[in-house]
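Quick one: structure below, then a few questions.
For this depiction, one protein chain was excluded, whereas all remaining protein chains were kept in their positions.
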Amino acid sequence: MTEPVPYRVTTREAETADTVTIELAGPVLPEFRPGQFAMLTAYGIGEVPISLSGGGSGGRLVHTLRNVGAVTAALYAAGPGEVVGVRGPFGVGWDLASARGHDVVIVAGGIGLAPLRPVVAALLARPADFGRVSVLIGARTPADLLFPADLRRWGRHAQVEVIVDRPADGWAGDVGLVTTLIPRAEVDPAAAVAFVCGPEVMMRFVAEALRRRGIAEPAIGVSLERDMKCGAGWCGHCQLGPLLLCRDGPVVRYDTVEPLLRVREM
Amino acid sequence: MTTPTLAVWKFASCDGCQLSLLDCEDELLEVAGRLRIARFLEATRQVLPGPYDVSLVEGSITTPDDAERIRKIREMSGTLVTIGACATAGGIQALRNHADVTEFASMIYPRPDYLSTLATSTPIAAHVDVDYELHGCPVDRRQLLEVIGALLAGRKPNIPAHSVCFECKQRHNVCVVVAHGTPCLGPVTRAGCGALCPAVGRGCYGCFGPAETPNTAAEAALLIGAGMSADDVHRAYRTFNSAAWEEAGS
């Protein structure tokens, strides 16, 4: 688990100006469940934690990543045939079992949609197992919207609402924060679960809005980001109070983390 | 892919940091294979025209001409790395910032009116944007190679900003403060030297300047407790990196 397994980039697709989806193929690893993450190595550059946006079994992994630092820049630039190191699967993913028989609200901000994409896929693949599905998405600008083809497809079986911070010419949709979409979610709040991923501040506001809507805190799952270095609980970097987020997260119940997130500089 | 170019520049300084680069000898040959040394007057008189992919800048800004020249260098440099205490914090010559430079000049030069100098010695970053800073008087050769290697590879250089104590403990030095009662600036000084002075039983002189968040007041109290006078403590903070320590609140 310390040595990355060499995978090869099979496809690379630009999503936005700074975000790309890469598909990797390599030796079969234990199955990655939605919300779990891999540590991806750009050899000689470094390693970063990246959630799966698709695949996860049979030696096929799909990652959507944003070019924000030296390692993600190298991964962003990796074209078909290039070798990327993979370690994983790590962490606890989305609790899909808890959603069985319930309505589900998915709330994503920016790149936060990437780890939720396999959740939506799983929900829509087995519609009989779940109630109504409402997908609420916030992005900075229309050009920053991820997976437009998926959104169109999902829209045929689920409620999909999109809002942007800054509209562009020709944008006829909503403008504002993703929290404003929550009252519109077509679900029964008393019997709904929510999965939320995005910047930490956004998740706190979203959780508060969901709570006001009547969804209980224990039914809200959030995916937190800390500086996972080892993925296996050995390095101490991803601590949040009693939690080691690489091991106990990244997906955690909101009622568990809310008191921790409230403490300054925790 | 064209070979990236490297230029080395000097401002008010002793050339010691450039010598650290020359000191890299074996590694420098390897570097030279991957990087065209376009301008390095300490090593060769041959100068290739700019622009340059990487500029290493030694020395501080002490004259109006310096202030002009560094702007031009910035314009023709892709990545600009300042090297050493002079370039990153004004150097020993920044002691003048708290004194009257015309008085100094009149004591030393027979015709001080020939001099054109600024009242202060300031770091490069006070004049232009700097991409990376390498601290120390002189810089550490391994850090120099690390930053060059990282720039070539496109990775983030491993240049920690924590205290010297990290390095001291990791190389199994005995703490000179706790075991000998020797005054040492290590707890508030930026790592990078490999804990050179404590390794030979001496206290750290702080030549790498302040660590990321130095508690200089608490350290000063400890130094005074170890027998230093308040004046001595003040001088210890003022030696190599006075501008940086001042900014850190000492």
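Note that the chains are named A and B in the order they appear, and that numbering of residues resets to 1 at the start of each chain.
Here is the rule we go by: a contact is a pair of C-beta atoms (placed from the backbone, for glycine too) under 8 Å apart; a residue touches a chain by one contact, two chains touch by 3 or more.
Just so it is clear, contacts and distances are computed from a predicted model.
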Protein name (UniProt record) of the chain left out of view, among "Cytochrome c-type biogenesis protein CcmE", "4Fe-4S ferredoxin", "ABC transporter permease" or "NADH-quinone oxidoreductase subunit H": "4Fe-4S ferredoxin"
Interface partners of the hidden chain - shown chains only, full complex considered: A, B
Residue of A:Thr16, A:Thr141 or A:Gln239 touching the missing chain in the full complex: A:Gln239
Listed residues B:Cys24, B:Leu95 or B:Leu152, member touching the removed chain: B:Leu152
Touching the absent chain when the full complex is considered, from B:Arg36, B:His180 or B:His234: B:His180
Contact set of chain A toward the excluded chain (per top definition): 1-4, 6, 8, 41, 43-47, 68-69, 83, 85, 225-227, 229-230, 232-237, 239, 241-244, 247, 263-266
Positions on chain B contacted by the hidden chain, ascending: 30-31, 33-34, 149, 152-153, 155, 158, 160-163, 165-166, 169-175, 177-181, 184, 186-188, 201, 211-215, 217-219, 222
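What we mean here is this: only the chains that are shown with their structure count from here on.
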Averaged-CA centre spacing for the pair chain B and chain A, given as whole angstrom: 43
Partner chain A, residues of chain B touching it in the complex: 153-156
Of chain A, residues touching chain B in the complex: 44-46, 69-71, 73-74
